[in-house]
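== chain A ==
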Amino acid sequence: MIAAAAVVLVVSMAMVLVRALRGPTLYDRILAANHMGSSAVLLIAVYGFFDGRPEFLDIALAYALINFIATIAVLKYFAYGDLGAAGVREERNDA
Partner candidate 1 sequence: MSLSGSYHYLAVVLLMVTGLYVVMVNTNLIKKVLGLNIFQTSVFVFYISLGRLEGGTAPILADELSRYANPLPHVLILTAIVVGVATTALALSLVVQIHRAHGTMEEDDIDDREGGATIS
Partner candidate 2 sequence: MIPALVDHLPALQVVTPLLCAPLCVLVRPGRAAHAIASFGAIASLAIAARLLAEVLDHGVLSYALGGWAAPWGIEYRIDGLGAFTLVIVTTVAAVVFPLSRASVEAEVEPARRHLFYAALMLSLAGMAGIAVTGDLFNLFVFLEIASLAAYVLVAFGRGGPAKLAALRYLVAGTVGATFVLIGIGLLYAATGSLNMADVSARLPQVQQSTALKSAFAFLVIGIAIKMALFPLHAWLPNAYARAPSVVGAFLAGSSTKVAVYALIRVVFGVFGADYAFARLSVDWVLLPCAAAGVIAGGVVALFQSDVKRMFAWSSVAQVAYMVLGAALASAAGLSAALVHMMNHALMKAAIFLALGGIVYRTGAVSIDALAGIGRRMPLTLAGLVVASLGLVGVPFTAGFVSKWTLLRAALQGDAWLLATVIVAGSLLTLLYTGRIVEAACLRSPPPGSVSTGTAEAPPGVLAALWLLAGASVFLGLDTSLTVGVAERVAGALLESAAGRWR
């Protein structure tokens, strides 16, 4: 059962990764990175039970925090940095 959960998570990460690789807009990539982080948190939590040492759940918690902070940082630079808008426009031209 736990193994099945781990497999499902890896597969879902792979699907998110496709979005991260293909874009087409920068928002897709940011969302994908964030989603990837959330999946990693879940995978680590599941892996703890799989491995028989669920006490490592605190790593998953720390990841969740880092993921949150990193996303805030990305969005902050995206909104207020000097290059965010230009990045989106150019991305659309690519696609």
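How these were chosen: all candidates are chains of the complex that A comes from, given by their letters.
Annotations for the structure displayed:
Definition applied: a contact is a pair of C-beta atoms (placed from the backbone, for glycine too) under 8 Å apart; a residue touches a chain by one contact, two chains touch by 3 or more; residues count from 1.
The shown structure was predicted, so the numbers you read here are calculated from the model rather than taken from an experiment.
By the touch criterion defined above, chain A in this complex contacts candidate 1 out of 1 or 2. Within the complex formed with candidate 1, the chain A residues making contact are 51-53, 56.
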